[in-house]
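For this view, one protein chain was removed and the others were kept in their places.
Labels run A and B following the written order; every chain starts at residue 1.
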Amino acid sequence: MGKERVAVVGIGQTHHTAVRGDVSIAGMVREAAQRALDDAQMTWADIDAVVIGKAPDFFEGVMMPELYLADALGAVGKPMFRVHTAGSVGGSTAIVAQDLVASGVHRRVLTVAFEKQSESEAMWALSLPLPFQPPMHAGAGGYFAPHIRAYMQHSGAPDHIGILVALKDRRNALKNPYAHLHEADITFDSVKDSMMLWDPIRFSETCPSSDGACALVLTDEAGGDACAARGGNPAWVHGTAFRSEPTMFAGRNQVNPRGGNDCAADVYRQAGITDPRREIDVVEMYVPFSWFEPMWLENLLFCEEGQGWRLVEDGVTRMDGDLPVNCSGGVLSSNPIGASGMLRFAEAALQVRGHAGEHQIDGARRALGHAYGGGSQFFAMWVVAADKP
Amino acid sequence: MRDIAVISFAQSPQVRRQPDLNEVEMLMPVVRDALAGAGITKDRVDFVCSASSDYLAGQAFSFVMTLDAVGPWPPISESHVDMDGAWAAYEAWVKMQMGHVDVALVYAYGKSSPGDIRRVLTRQLDPYYLGPLWPDSVSLAALQARCGLDAGSFTKADMAEVAARSRRDAKANAWAQLSGDDDPAELLGRDELVSPLHVHDCPPVTDGAAAVVLAAGDVARELCARPAWIRGIDHRIEPHALGLRDLTRSVSTEQAATAAGVADGPVQLAELHAPFTHQELILRSALGLGDDVVVNPSGGALCANAIMTAGLIRLGEAASRVTAGDADRAVAHATSGPCLQQNLVCVLEGE
Partner (left out) sequence: MPELVLPDRLRGVEPVRSIRTPARLDYEFTAGRATSRFLRGVAEKRLLGQRCPVCRKVYVPPRGACPTDGVPTEEEVELGHTGTVTTFCVVNVQFYGQAMELPYVSALILLDGSDLPIMHLLQEVSADDVHMGMRVEAVWVPDDEIEPTLESIRYFRPNGEPDAPWDSYKDNV
């Protein structure tokens, strides 16, 4: 926390889909930004600075796209900043933007994160042949699948846990008009019978590849108060944290990485939370493969190590459970990579504002937004609440 | 605002091609030297911010493995920008303003040699209208120089004088890639590279890395005899399309300079990130620097221009000269994008 309280007063996102063929990159980011400004009841002229984030530039084939996007995002004559911290970037970008307000440098900041994977070949960008490095035989799923297997082995989690998570998130997505996947006829058996891509990860337990953008308008306390006065229900930021650790080192625990533990402990301390399971009403966590939900439940200190799968099995993380996770449908239902982390932060804020529509959890007062990236090594989190810190 | 200072600066040798070392090997000694210069070890660092570009490395997520150079264990609070390292310093400065971070490490690196940098930089351009035409960075700068020459803002002799002075000053900079005694008239007699630019008007292609340590208030005073205090720092961006800009000026530098308070006191020294000779002349004017200001005593980007890094080096060079007592008030500047699209200005003072 800084010297100034920070409020989320505007939230916008695009409809996430495989190909946004009707807009350019600039058109897509502007769409999300315009929606956030409309929500904040502001115009472009009200904004002091713009912070933009996205995953690798090779995904769209544009180097440092903030240069080309300056005009579309109304940044001309203003400070414009670009963040890139791998998959956690959407969360990190929101934190950099909140820092600009919390530090007292700016009063109103627009932050945008996006990915337009259809503009280039994301799989190609991830698989540029690199000499000297051990060949990656199987893409991102092939990287994470062995760690999921290790989790299953350690914890004794039964095979159907991953299926339950996928089924829950995809069903939640039916309540979110912006979600990429709307699979009305999904069933336990259809997930179970979907192709085993990277054993133990099935096709229906894997995130899609999406085009999409997300934007937030953050203001100082006066801006938050003004929003509250007109009934706009600002979300107040109670804590933010980053943590990073090396990709590979001897003895590294990739199932329950210390960076995620430390990051969660830090953000809870800032927010005055001592019992996250009880004190947090709703969670948006970054779950690109279904098994990451039980793994992150443990990593984020919602339960003892090895017990996360039991929360899933008991229905605790369903919308009618006592710790709903990913009511929006999560990354499993929409994955515009660079925006995915900011979407978690935005969905957490929507919940405490009471603006989540059909996927709203009644009475949600405090929420956690979580993002991670790289080889489970970069973490960004925030806690937002309906009340001022 | 909280008092934040640059207390240490280190760089690698800036070279045309660093064929022996990969990025992490190039960076590691620089991080070590920057921390040693502040008399601290990595445990004392509260926040790390770094800068690099995947398009230079030819590899997605290229910064991920490079983080090994700081040994980020136990896990650290850390962020990364795809901008010049001067902006990473800005992010760290903002973080420190919030009050919980007392010491920050900022590093940047870039190897331009693996790819054809003039082609690589075309990928920065509007992907629909400009990128497909592959207009290279030197050609775009040449358009800007032509605008300035035609407007009578400067002459080719002025530009050659900048080149000769930069190379002469770089003789005292052991890290510089280019240096020497050149006669401006003789330089002007050589062939043009891309009219109106000669080779001497353009930056060399450079591989290099740099790091600075920032510290707040009493911590800075404890760790450094004469911290270079950041009295103002700001950055602004202009329209991307060259046709929407007056290329003979740098409006965004003027805006950042005003916000950073450049004119609030006398400037003795400036380190300007001007990769092309005419850009130094445009920037001097945008910053309102008089003829008595010492500009680019390091030799500047005309003598070493590691992309993503050269702006942070300007901050480090200006700060070290304040720390050394060569100046009481200095300006550091960094740029990004074609023809000075985006600019950062920082005012540094001794106590």
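Basically, a residue touches a chain if its C-beta (ideal position, glycine included) is under 8 Å from a C-beta of that chain, and two chains touch if they have at least 3 such contacts.
Not measured: the values here are computed from a predicted model.
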For the chain that's been dropped from view, list the shown partners it touches. A, B
Which residue of B:H80, B:K95 or B:K111 touches the chain not shown here: B:K111
Hidden partner chain, touching residue among A:T85, A:N176, A:T247 or A:S328: A:T247
Using the touch definition up top, pick the residue from B:V31, B:I237 or B:L315 that touches the left-out chain. B:V31
Residues from chain B at the interface with the omitted partner, ascending: 18-22, 24-25, 28, 31-32, 42, 55, 57-58, 65, 68-73, 111, 113-116, 119-120, 123, 127-128, 131-132
On chain A, where is the contact patch with the chain that was removed from view? 21-22, 61, 123-124, 127, 129-139, 141-143, 145-147, 149-150, 153-154, 195-201, 246-252, 254-255
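Basically, only the chains that are shown with their structure count from here on.
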Complex contacts: residues of chain A adjacent to chain B: 1-3, 24-25, 56-71, 75-86, 92, 95-96, 99-100, 102-105, 119, 125-126, 128, 130, 241-247, 249, 257-259, 262-263, 374-375, 377-378
So, in the complex, the side of chain B touching chain A is made of residues 1, 48, 53-55, 58-61, 63-65, 67-68, 71-83, 87, 90-91, 94-95, 97-99, 120-121, 123-128, 131, 234-241, 244, 251-252, 255, 336-338, 341-342
